[in-house]
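Of the protein chains in this complex, all but one are displayed in their positions.
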Amino acid sequence: MSSRIEILNDGGYRSDGRRQYELRSIDIDMSPQGTADGCAVVSHGLTQVQVCVFGPREARKRAETLHDRAVLNVEVGVLPFSAGERRRRGRADRRILELAASIKSTFEPVIQTSLYPRSQIDIFVSVLAQDGGLLQACINATSVALASAGIALGDLVCAVSGGVHGTFPLLDLSALEEGDLPNVTVAITPRSGKVTLVTLETRLHVDRFGEVFARACEAGRVIHTEMRRAVRARTSKLVDAMGAGTKGTGEEDVERDVLMSEINDF
Amino acid sequence: MPRPPSPSIPEKEFLYGSLKQSLRLDGRNPLEMRTPTLTFGPDLGWVECAMGKTRVIAQVEGKMVKPPPERPLEGLITIHSELSPMASSEYESIRPSEEEVTITRMLDKVLRRSDVVDKESLCVLSGQRVWHLRLTIHCLADAGNMLDCACLAGVVALKHFRRPEVEVVGEEHDPSERAPLPLSMHHTPFCFTFAYFPDPTILPVLDPSHLEQRLSAGLMSVALNAQRELCVVQKAGGMPLDQQEVLRIVDVAVGKAKELDKLVETRLKEDWAGRTVEVR
């Protein structure tokens, strides 16, 4: 069946009606969940990931604390019904462990851990629905959730996947495209413009890699704009809810944030 | 179980200090790798690979099995990696540590998922008989950069291996008294690991030693073949790098892959010349 679908047709459309460089609809929901300190549900098209952040708080195991910074603990769960085929993945599944390790090492240098010595930050990721771009959704959701928890971040981390069809780079792949194309996931820290994560797991010629890599980095900035808008909308809503007295300062904050990011971005 | 003690402050400062001047403790250039030594065992598909003090044994064996129903046309390849505490105190025997997960996943990606062996050619009779290749990777000692060493050992073992020829006659099949066949391989990927350091002025080093690895702020592994095809690029977090820097590292790896490919081919040829094909 799947081989009957054209990845990129002659009219320049992908199988879901997008063009080469169009990302899927992104949806960021930061409403609080339970007792978590920070929360985010991020969906890219039909891929949906929920992240809850707890902490910084006292570590469960004393022995694992570090005297000079916080310890990061990432756990990933994939819901059995998230993909088309119902399948339960154990916690010790190496792919899931690897996903958790990637998230952990991506955020370790971004979180200002030295501000929270002898404490622990827990990040729980649960994958609600999968349609390609799992890693990118996990990273983006974690980014937003950490921000909503008020944890000091050096930067947001924005991830996008990309693939190559023949010689044409495509961005933000759906599961169908992921199955058929060599694909790359790139995460950038938009303020510094640096790359913090690159993964490529399928064969791809070096010459093709450069192009899709560069495109994915650009797309990271687009995601960043979207993320910032969501974070700001959420913040101003909170500020509004806190009462009229502080309203003025709240707006000022927003202004300053825009200013800062503009200086840093370009 | 207590974690191994981290390197002492003077050690750390000395290393950073010398790296700043582009000097490495073992006298290598930043982008120079330890020349691997390959030793072939008496059996086909048995290889010991050593890079400095890091040593790995890889061994391939094949047997015929019934394929799983969803893939009746393809042979099977499984990779078993044995990382015991013998190699390094970082590996625990009970629970897989993060390093271990990374290494096994990388081996899986480089040697299996990148389609090194043509699995379709391992099919003898579809749905009935396929070859099941079992690649065992034994880590003997870890003196840094175990991953590259293990990947190299694995790939060379696959190249060295010969499977008995099986002839399908009508609906039967029988191993015949023929010279064994090499595996049909799509390409030969090599893995290169670069370490970079907290100080952005220190350039990344290729093939980090144990100490360099411990003190690095992140690793980036690139697996590719001599035909300039990337198989795996893995930079999972760590210190953020410039876009240009990533591409530069990939470029360096391209050059190194060609050199390593030549070395491996020569060694295999030497070994093959001194061997008479054994027929069962």
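As written, the chains take the letters A and B, and residue 1 is the first residue of each chain.
One rule holds for everything that comes next: a residue touches a chain if its C-beta (ideal position, glycine included) is under 8 Å from a C-beta of that chain, and two chains touch if they have at least 3 such contacts.
Here is the rule we go by: contacts and distances are computed from a predicted model.
**Q** Given the choices "Ribosomal RNA-processing protein 44", "DNA 3'-5' helicase", "Alpha-1,3-glucosyltransferase" or "Signal recognition particle 9 kDa protein", state the protein name listed in UniProt for the chain not shown.
**A** Going by its UniProt entry, the chain not pictured is "Ribosomal RNA-processing protein 44".
**Q** Out of B:31, B:76, B:106 or B:123, point to the residue that touches the absent chain in the complete complex.
**A** Once the missing chain is taken into account, the touching residue is B:123.
**Q** What residues on subunit A make contact with the chain left out of this view?
**A** Counting only subunit A, the missing chain is touched by 1-4, 6-7, 9-11, 13, 15-18, 20-27, 45-46, 84-85, 131, 164-166, 171, 174, 176, 179-182, 202, 204, 208, 215, 218-219, 222, 226.
**Q** Determine and list the subunit B residues touching the chain excluded from the picture.
**A** Given the touch definition above, subunit B has residues 69-73, 118, 120-121, 123, 125-127, 165, 168-171, 176-179, 184, 276-279 touching the missing chain.
Simple rule for what comes next: only the chains that are shown with their structure count from here on.
**Q** For subunit A, which residues are in contact with subunit B within the complex?
**A** 92, 94-95, 97-98, 101-109, 184, 188-189, 192-207, 209-210, 213-214, 217
**Q** Using the touch rule from the top, collect the residues of subunit B that touch subunit A in their complex.
**A** Listed in rising order, the residues of subunit B that touch subunit A are 96, 98, 101-102, 104-105, 108-109, 113-115, 187, 217-218, 220, 224, 228-243, 246-247, 250-251, 254.
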